[in-house]
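Structure first, then comments.
The complex appears here without one of its protein chains, the remainder shown in place.
Letters are used for the chains, namely A and B, taken in the order the chains are written, and counting of residues starts over at 1 for each.
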Amino acid sequence: MWKWFHQLASPPHFYRLASLFIPWLAWPGYALVAYGTFAGLFVAPPDYQQSDAFRIIYVHVPSAYLSMMAYMIMAIAGGIGLIWRMKLAHAVAASAAPLGASFTFLALASGSVWGRPMWGTWWEWGDPRLMSELLMLFLYIGYMALRSAIDDTGKADKASAVLALVGAVNVPVIHYSVEWWSSLHQGPTLIREGGPAMDPAMLYPLLANIVGFSLVFGAMLLRRVRSEVLRREARTRWVRELVLAPGENG
Amino acid sequence: MNNGAPRVPGLLAGLVATLRRDLLLAWKRPGDVLNPLFFFAMVCTLFPLATGPSIEQLRFAAPGVLWVAALLAMLLSLNSLFLTDHEDGSLEQLLVSPQPLVVLALGKTLAHWVTSGLPLVVLSPLVAVTFRLPGDTIQVLMLTLLLGTMSLSLLGSIGAALTVGLHRGTALLSLLILPLAMPVLIFGARTVALAAAGDAYAAGILALGAYALGALSLAPYATAAALRVSNE
Partner (left out) sequence: MTQTLAMSGYGIYVWSTFALTAAVLVYNEWAARRRFRSVYRDIEVRIKALENHK
């Protein structure tokens, strides 16, 4: 079992595995997203409170979920890279950042657009979920800014790993403090706390989208990690052989 | 008895020595301590200038304004936490010294709090009075600032260690620290607002205290790790 883990940590093996896995994640992922989106838009019945506007949930919830998942991946990968000195882990962390930021942006945009018909404003400072997502976006931006400010890749890896870990520890604190802050001013929240007591016809497309988006995210992540690995290992023999091998175009 | 090798000073001695050194340095350069204080006062002045001197408005906005100004002043002073040491090489000395880097980082951070945070706590009542905050609210303000600036120094030292010597490190430092400092700002400012309104504010004080304790026990490790990374 450790042998497999060690093999995984070797860049050429990971590169090969990643190339193999990408379609196995992307195709099912997009299929699920297609079903979830179609069913969410056309099959699920309108919400009795929010009518058809609630359908934004099929995009908002997966995005928000992924924005947090990506951050956890970024922080854990950074931690693994820091503790076990695995360059590959750092490559994963670096790749996760722009993806996580994209989904955070999407969560914010969808939340804002959802809020417009529901509350009448484009932005509600009092909504704890929106505020948490906003702070998470700032965390991502800071992470990427730190990475680009440090020229040496190794140093950038370690510094940003420290930052990501510190941020990860703070994320629950941020969530709690924003919740407390907004509870002082009782404002409306986007998603009713009814949660999974949803009508199955509403719930299944949502679950499909959550899983589908996650698979798609996985595929995108692997694709980026491949690029990262190639870039970092550019001067090694295995990359040289890879590039010189006939018929190889990535 | 003595095996002939020089005795290495212990942890506490290392902490005290670092603390003393930084305090002494700050004493010799009072500008470093005073500038953030003037900055705090000036930022507080900006608000009445911008929004008009209506007493009701000012009293209402005071907790937020005072806290934001304090946060910005702390950010300003954090820049130079490791900068001078980095420039003159003493940072490397810290890295190779026999005491654990964690302890030395803590020493520097505490010195920073004493020279940047405490003065803010002392100055705040003067400014708060101009905003017509009542006496007991001002006490709450000072308590939140006492705990909050401690957390800010600790958090900020991590950011300062990560960005020391970087091009445009100043702006980057603020970018990194601000999201992490949000909970401190939230708890600090809102607690004072609650106190001003006569509501129960103990929860906020407890949260600030818990945060400060957490930061005190964890942040120095992160700062030490960041220092090592920045200087390799």
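Just so we're on the same page, a residue touches a chain if its C-beta (ideal position, glycine included) is under 8 Å from a C-beta of that chain, and two chains touch if they have at least 3 such contacts.
Worth saying up front: this structure is predicted, and the values here are computed from it rather than measured.
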(request) List the displayed chains that the omitted chain touches in the full complex. (result) A
(message) Given that one chain is not shown, which residue among A:25, A:68, A:82 or A:106 touches it?
(response) A:106
(request) Looking beyond the chains shown, say which of A:41, A:83 or A:201 touches the absent one. (result) A:41
(message) For chain A, which positions touch the chain that isn't shown here?
(response) 37, 41-42, 46, 51-53, 55-56, 59-60, 63, 98-99, 102-103, 105-106, 109-110, 113-114, 116-117, 216, 220, 223-224, 226-227, 230-231, 234, 239-240, 243-244, 249-250
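The criterion applied here is as follows: only the chains that are shown with their structure count from here on.
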(message) Help me check something: in the complex, which residues belonging to chain A touch chain B?
(response) 82, 135, 138-139, 141-142, 145-146, 149-150, 154-155, 158-159, 162-163, 165-167, 169-170, 173-174, 176-178, 180-181, 184
(request) Could you pull out which chain B residues touch chain A in their complex? (result) 155, 158, 162-163, 166-169, 172, 175-176, 178-180, 182-183, 186-187, 190, 194, 203, 207, 211, 218, 222, 225-226, 229-230, 232
